[in-house]
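Heads up: the structure comes next, in C-alpha cells.
What you see is the complex with one protein chain gone and the rest in place.
Letters A, B, C and D mark the chains as written, and numbering starts fresh at 1 in each.
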Amino acid sequence: MEWIQQLVNGISLGSIYALIALGYTMVYGIIKLINFAHGDVFMLGAFIGFYAIARWEMNIFLALILAMILCAVIGVIIERVAYKRLRNATRIAALITAIGVSLLIEYTVIFFRGSSPEAYPTVFTTKNIEIFGVQISTLAIFILSVSIFLMLLLQFIVHKTKIGKAMRAVSHDADAARLMGINVDNTISATFAIGSALAGAAGVIFGIYYTRIDPLMGIMPGIKAFIAAVLGGIGIIPGAMVGGLFLGVVETVVSALGYSLWRDAAAFVILILILILRPAGIFGKNTREKV
Amino acid sequence: MLKINDIDVFYGNIQALKGISLEVNEGEIVTLIGANGAGKSTLLKTISGLLKPKRGSIEYLGSAIDGKPAQSIVKSGISHVPEGRRVFSNMSVEENLELGAYLRSDRDGIKKDLAHVYELFPRLLERRKQLSGTLSGGEQQMLAMGRALMAKPKLIIMDEPSMGLAPLMVKNIFNIIEMVNKEGVTVLLVEQNANMALSVAHRAYVLETGKIVLAGSAKELQESDEVRAAYLGGL
Amino acid sequence: MSALLTVENLGIQFGGLKAVQNVELYMNQGELIGLIGPNGAGKTTTFNMLTGVYSPTEGKIMFDGKSIGGLDPYKVTRQGISRTFQNIRLFKELSVLDNVKVANHGLAKHNLVSSIFRLPSHFKGEEKMEEESLAFLKIFGLDVYRDELAKNLPYGMQRRLEIARALAAAPKLLLLDEPAAGMNAKETHDLMELIAFIRKEFDLTILLIEHDMNLVMGICERIYVLDHGQLIANGTPAEIRSNPKVIEAYLGEEVTE
Amino acid sequence: GCGTDDSGSSGSSGSGNTVGETIKIGANLELSGAVGSYGSSINDGAKLAIDEINASGGIDGKQIEYIPIDNKSETAEATSAAIKLAEQEKVVAMLAPATSGNSVATVQIANNHKVPMVTGSGTAPNVTVNDDGTVNEYAFRTCFIDPFQGTVAANFATNELGAKNVAIFADNASDYAKGLAASFKETITANGGTVVTEEAYVAKDVDFKSQLTNIKGKNPDFIFIPGYYEEVGIIVKQAREAGITVPLMGADGWDSPKLIELAGADALNNTFITNHYSSEDPDAKIQDFVKAFNDKYSQAPNAFHALGYDSIYFIVDAIKRVDGDVTSEAVQKQLASTKDLSLVTGTFTVDENHNPVKSATVLEFVDGKQQFNSKVNP
Partner (left out) sequence: MKKSKIFWGYAVLALVIYAVVQLLISNGVIQNYYQNMFIAMCINIILAVSLHVIIGVTGQFSIGHAGFLAVGAYISAICTMKFGMPFITAILIGAIVAALAGLLVGIPSLRLKGDYLAIATLGFAEIIRIVFVNTDYVGGAAGLQVTHQSTWTYAFFGVFITILVISNFTNSRHGRACISIREDEIAADAMGINTTYYKVVAFAIGSFFAGVAGAIYAHNYYIIQPTAFGFLKSFDILIFVVLGGLGSLSGSVIAAILLTVVSTYLQDFPETRMIIYSLILILVMLYRPTGLLGSKEITAYFKFGKKGGTRV
C-alpha cells in the first residue's frame, strides 16, 4: 500500500516537472536554445499569480490567465532583446546569454521585493481522495490532467496547425522557411510566447500546489525540466512529459527507499545510463549523421 | 518583369556583387552562368529578399521589391529554389509541399496544385509520406522544385538545380524546367552546367567576380569563344 | 596477383531500408575505377562502409590481405584507405596547412609527453610534419594559401584541399566522392589532369564516385554501376556506355563524348 | 597557517584597527546567492540597530559607519570580504556571515588581523571553538550553539509531551539542522526514547511527501524537524495533509511570520519551537523592537532580523565599555567579558568558549500565534 502511495507521490511530483518541461522542450526543439531563463519565467508566473490572487484579489482562473499572458509577453520581450541577435551565433554563446538573462530576472525581482519567500494563499481546500488507503490529492489529479491536456494540445499545435508547421520549418532551416513566405521572427516569437505562457501557468499551479514561492525558485525546476526534456529526447513533446514523470517517480522511489539525500544523484545516474544506452533520449531517434 | 538596376551586395566588408544590372522578361527562361564564387547565389538571394542590396534597386512587375522582407516577395509571386535543395528534412514530402503553399489560403487551389506537382514528379507521389531527409539527391531536388511551384509563382528562380545529380536526372530536371516555363512561369536559372542551361534558355548572362561580363541570347553565348573556353570545357 | 581490395556480399540496412546489398567488387593495385549510379543508389554508403564510418550489416571487406569491415574509421585510415567527402568536410577554422597536418598525424611518431615537455623529438617531429604537409600543398598549388583558414578558400580550392588532405594520410587506396561536383567544365578538366598526376606520383589506387560522365568515362579503367543498392553492371567505359540496364537506370541515353 | 598569514599579521594591522572620525563596523554577509535571504535579514536587523544608535547620538558622539559587503553565499568571497573589512576598511569589529561554514572561513582572518567578528546565526560549535578545543579569540556569536537547542527540544519532548517513539526529519544540506538533529538524538535516547526513523531532505526542496509517507508508516508519536521556515512551512503543511497529527517540533530556524502563511494556522496547531524570545512577549524591549522593525520594513521580524539587530548592540555595548583608545583588540576584550547584557533575543553572558549563555524559550503555535510555553535555562 505504501508503495502505491509512493508511486502516486512520484507521479504528482513528476507531473509538475512535466508541466515545466513541456514549455521548455518546445522552445528547445524549435530554436535549439537551452533557455535557462525558462525557470525564471516560471518564477515570474508564480509571482504574477500570487500578486493577482493575494493582492488584487482576482479569482484563480483569471490569475492563471493573467500570468500566462504576461509571461508570454515577457518571453517575447526576452527573445527579441536578448536572443534574436544571437540566432546566427554559436549555441554556446546563446546559452551564456540565457544564463545572463536568468540571473538578471532573478536579481531584478530580488532588487524590487527582496529574496524572502511568499506563501500562496489557499485557493482550493485540497481534498484527498482515498482509494484503498492511498491518499490522492484532487489537486495532484488536476495537475496531471492539465499536463496531459497541454501535451496533447502542444502536440496538436506543432504537428497539425499551420503555425506548428511553420515552427518546425524554421527549426530545420530558417532561410528556407523564409523562402516559403514564413515570417521567421514572428514564428519564433510565437514559439516563445507559447512556451513562456506554459511556464507561467506552471508557476501558478506550482504555487497553488506547493505554497512557497521565492525569486530563486526557478533554478532547480529549470534544471529538472532541462533533464526531463533531454531524457525524453530534445524537442519531443511527449518525451518531455514522459521524462518529467519518470524523473518524479525516480526521485520519489529513491526517497522512499530511505536515500532521500542521494535522490538527485540517483536521478542523474539513471539519466546518464539512459543516455549511454539511448544517446538521443528515450524517444529521440538515434540517427547517425549522414555523411 | 524583373529589372535589376546596378546593385551592390556585401557580406560584412566583402563585396560580393558590384553594380549588377539585368532583366528578365515575362515568359522567358534566363540563365546566369559563372564560376564558383562569382556571386550567382548571392544575386538570387538578393532577389528573394534573404539579402539586402546596399545600393541599386530591384523592380518586379513595376514596383520596387529591394529591401522588402522575404515573405512579402514570395507573396508577390517569386519562388526561390535554393542552392543545395534545403528541404525540411524531418518533415514528410507532403508536408514540405504544403509549406510551399504556406501563404496561400485557397484550399481547392492548393489541392489542385498538389495534384499537379505529383503529376510532374510521380516519384514524389510514391514517397509522399517519407521523411524528405531520406530522399536521394535527385528526389530532393524534385521536391525543392515542387515546393516552389506550390506557391503558384509567376517567376521561379533556381540555384543550380542539376548539382550532384545523375545524368538521367539532370535531363529530367531540365525537361521539367522547360515544361514549367511552357505553363507560363518565367524562369531565372543559375547553373554550373552551362551546356545544358544554355540549351534550354532564351537569354543568358555571364557573371564573373561579382560583375556581369557578358550578356546575350543563349545561342550567341553558346557560340562565343570566350564562353566556350571558360565554361564549356573549351573543347 | 591478388587484388588490393575485395568486397564480398557487402550490405547494410538502415531501419527497414536495405541501402546496399550483395555488392561484390575488387580493385587491383594501381587501378582507377569509377562507381556510378543514380542518386540514392548507395554509392556514398558504400564508401562509408569501406572507410569504417558505417559498419556493414553483411559481407566482408578485405584490404591488403586484412579484413577491415567494421573497423573504426581511424584504423581503416591507418591501414591505408583515405577519402574525400561528397559535401566538403574540411576543418573550417584551421589553416590550410593545419588541415593537411591533421591527416599527417598518423605518420608522426612524437608522443604526448614529448610535446607537452617540448622535448627535442617534438620539434623534430613537428618539423617533419610541416615539411611533408607543405610538399602536398605545393603539388596542389595551395601553398600560397597555407595560413588562410580553410573556410575562406574559394570552393574549387576547398575541393583540392580535401584531396590534398586525404593524400597526406598516405593512403594506398584513395576514395573520391564526387570530386567534380559544383565545378564547371573547365575546372573539371583541370581536376582530371590532377587526378591522373597524383595517381602516378603516389602510386595510388583510386575509386571515385562521380556524376560527370566526361570525367568518369575519360579517366576510369573500369566502372561499377550501382542501382537501388545493388550492382547492375561492371565493365570498361565502352561496355558501360552501351549497357542497356545502365542506360535505363542512369544515363538516359548513350553518352557520346 | 604559513607564509601569507604571517606577512598579513606582521603588517600594519598587527595590533588591530583603531577608531577614526567615525566608528567603522563591517558586515560580511550573504546578501546574494543561495542563502541571500538569511544574510539580507541579518543586514536589515543590523541596519535598524545602527540607525537607532546613530539617531540617538552614536557612541560618545561618534557616528557608526556601517559597511556591509556581499559575499554571495560563497566561502571564497567571504574570505576576501573579511580581509577587505579588516585590512582595507579597518573596521573595529564586523558581523560575520550568516552560515557557519562561511563564518569558519573568516575566523582565521579575524584572528590574524585581530578584529573581532560576531555571527548572528553561525550556530556550529566550531565557529568559536576549534576541534582541538582551542578558542578562536576573535570569534563571537549571539545565537545558540546547535547542541543546546537540540537538547532542550529533546527534554521537552520527553518531559512535557511524553514522547517515546520519535522521528527526526532534518535538512541534511545544512550543518545547523544536522547539528540539532545529532544532539536531539543523543538526548532523547538518553531519556529512554527511541528514534524510530530518521529522514532527511535538502534545502530548496518542495516535495516531502515521499519521506513523510515513510515517517507515517513508522507511527512515531513525535517528530523533530530542525530546519528553516522556508522548507518547514511546507513540511508541516504536507505532513498534516498526509494525515500526520502527532506533535511536531523545531528550533529558532522556524521563527518567521512566513511560517504561518506557508503552513497555515490549522496545520501549525500542536507544533512547538525553541527560540530566543517570543515576539508576543509583552516585554517592552521586545515590543519596541517589533514595532520599530515593522515601521521601517513593514513586516514582522524573524529570528535572523532579531539576531542581526542584537549583534550590533552586542558590539556597540563592548565598544562603549572600552577604556581609552578604541581599538579592535580592546573591543575583543570587552566582547569576551560581556555579562548580563539584555537584548531582544535574551539576556546573556559570554562564556569561555565565546558563546552566549542565555535561556531558551519554548513556544507553541496556537491558531497561528506563538504562545509562550516554558523557559529553559542552560
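Here, contacts are C-beta pairs under 8 Å (C-beta built on N, C-alpha and C of every residue); 3 or more make two chains touch, one makes a residue touch a chain.
What you see is a predicted model; the values in this text were computed from it and never measured.
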Chains in view that touch the one left out, judged over the entire complex: A, C, D
From A:Ile34, A:Ala190, A:Val204 or A:Met241, residue that would touch the chain that is not displayed: A:Ile34
Touch with the omitted chain, as defined above, among C:Met62, C:Val102 or C:Leu194: C:Val102
Touch with the omitted chain, as defined above, among D:Ala49, D:Ile64, D:Ile83 or D:Val344: D:Ile83
Which of A:Leu7, A:Ala54, A:Leu257 or A:Leu275 contacts the chain that the document leaves out: A:Leu275
Touch list for chain A against the chain that is not drawn: 34, 82, 85-86, 89-90, 92-97, 99-104, 106-108, 110-111, 223, 226-227, 230, 234, 261-262, 264-265, 268-269, 271-272, 275-276, 279-281, 289, 291
Hidden partner chain, residues of chain C it touches: 51-53, 72-74, 77-78, 82-83, 85, 89-95, 98, 101-106, 108, 110, 112, 115-118, 122-123, 125-126, 129, 147-149, 165-166, 168-169
Where the missing chain touches chain D, by residue: 1-5, 7-8, 11-12, 29, 31-32, 34, 43, 68-81, 83-84, 87-88, 100-101, 104-109, 124, 126, 131, 172-175, 178-179
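The definition used in the following text is that only the chains that are shown with their structure count from here on.
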Central chain (by mean CA position): A
Chain centre separation in whole Å, for chain D relative to chain B (CA means): 74
Euclidean distance of C-alpha centroids - chain A vs chain C, Å: 47
Computed distance of Cα centres, chain C from chain B, in Å: 31
Multi-partner residues of chain C (each touching 2 or more other chains): 86
In the complex with chain C, residue positions of chain B that touch it: 33, 35-37, 134-139, 160, 163-172, 192-195, 229-235
For the chain A and chain B complex, residues of the former touching the latter: 162, 165-166, 168-169, 172-173, 175-183, 290
List of chain C residues in touch with chain B within their complex: 17, 36-41, 86, 154-156, 178, 181-189, 211, 213-214, 249-252, 255
